[in-house]
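Coming up: chain A.
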Amino acid sequence: MVAKLNRAYGSGIEPLTHLGQNYMVVDRSLIPELLQVLRDEEQFDYCVDLTAVHYPKREKQFDVVWVLYSFPRNERIRVKTLIADGESLPSSVPIWATCNWLEREVYDMFGIKFDGHPDLKRILLPEGWKGFPLRKDYGILQQDSEWVQINLGIESGQ
Partner candidate 1 sequence: MHSIVEYITSYLQSNQTPGAAGNFAWATIYILLVFVGLSIAVICMNWLERKILAHMQVRLGPMRVGPHGLLQPIADALKLLLKEDIIPAEADATVFWIAPFIVVLAAFTVFVVVPFGPTHAITDMNIGILFMLGVSSLAVLGIVTAGWASNSHYPLIGALRSSAQMVSYEVAMGLAVVSAIMMTSANAEGTGTLSMIGIVQAQLEQHEWFLFKYFPLGIVAFAIFAIAMVAETNRAPFDLPEAESELTAGFHTEYSGFRWSLFFLAEYSAMIAVSSIAVTLWMGGWLRPFPNALSGPTWDLVFSLFPGLTFLFLAALCFYSTARMPKHPLFRIQTMGLAGFGVVLALIGLILFWGPARTRIEDIYWFSAKVAGFMYLYIWYRGTFPRYRFDQLMKVGWKVLLPTGLALLILTAIVGMRTEILSMFQEGLR
Partner candidate 2 sequence: MTDPKTLSSFDLDTAEKTYLDANELVINMGPQHPATHGVLRVILRLDGEKVLGLECVIGYLHRGVEKIAENRTYTMFNPYVDRMDYVAAVSNGLGYCEAVEKLLSVEAPPRAQYIRVILTELNRIASHQLWLGTHALDIGAITPLFYTFRDREEILKIFEKYCGARLTTHAFRIGGLQYEAYDGFEEDVRKFCKFVKPKIDEYEELLTTNRIWLERTKGVGVISGKDCIALGVTGPVLRASGVKWDIRKALPYANYKNFDFEIPTGQNGDTYDRYIVRMIEMRQSLRIIEQAVAGIPEGPIMAKVPKVMKPPVGEVYHSIEAPKGELGYFIVSDGSTQPYRVRVRPPSFVNLQALDLMCRDQLVADVIAVIGTLDIVLGEVDR
Partner candidate 3 sequence: MNPPVATAFFFYLLAATMIIGGILVITRKNAVHSALALITALLAQAALYLMLYAPFVAGVQIILYAGGIMVLFLFVIMLISIERNMKERQFNKQWLVGIVAAAALGALFVTVYTKTSRGVSLFIEGRMSYGESQNTQMIANLLFDRHAGMYMFAFEIASLLLLVAIIGAVVMAKKRI
C-alpha cells in the first residue's frame, strides 16, 4: 500500500513502524488528498481519532495525528503531519464526519485552525477562553483569570 502511495506522491510519505504499529509521516501539502485516497481507495473508512502533539522546541511545532481504521482490512494506521505554529490544515470533515468535533477539540486545545470546518469554535472550554491548554507553554498553574473574573465573578484562586 505504502509503495503504491509512494509512487503516487513521491517522497512526501515516510512509512514507519513502532512497536508493531504502522504510521506514516506525510508532508503537510499532501494532507487532504492523501486522506481522501486512504478512505476511498485503501478503505480506511473509520477515523478513530484526530489529535495533536506540541513540541515547542521544534521549528514545526505540532504533530497532527490521524488514527485511521479500516473495517474491511481490519487494520489500523496512523497518519502524521508536521505543521508550524499559526499554520492551518484543511479540514477533513468532508472525508470523515466524525472529524467535526475532533477538529474542534484540537483547535480548542492547541489552537490549530482547520480550513473549511463548518463551525470551528471551542468545544470543551468556554467561548472566549484565552490560551490553548495542551500546548507545552501553557503552564498548568496558569488560568484565564480574566475569564474567571468576568464569568464567575470571583478572583481566580490560582
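The candidate set was assembled so that all candidates are chains of the complex that A comes from, given by their letters.
Just so we're on the same page, a contact is a pair of C-beta atoms (placed from the backbone, for glycine too) under 8 Å apart; a residue touches a chain by one contact, two chains touch by 3 or more; residues count from 1.
Everything numeric in this text was worked out from a predicted model, so none of it was measured.
> Identify which of the numbered candidates 1, 2 or 3 touches chain A in this complex.
Candidate touching chain A in this assembly: 2.
> What part of chain A is in contact with candidate 2 in the complex they form?
That would be residues 18-19, 21, 23, 45-49, 51, 53-54, 65, 67, 71, 74, 76, 78, 93-94, 96-98, 100-102, 105, 109, 118-119, 122-126, 133-134, 136, 138, 140 of chain A.
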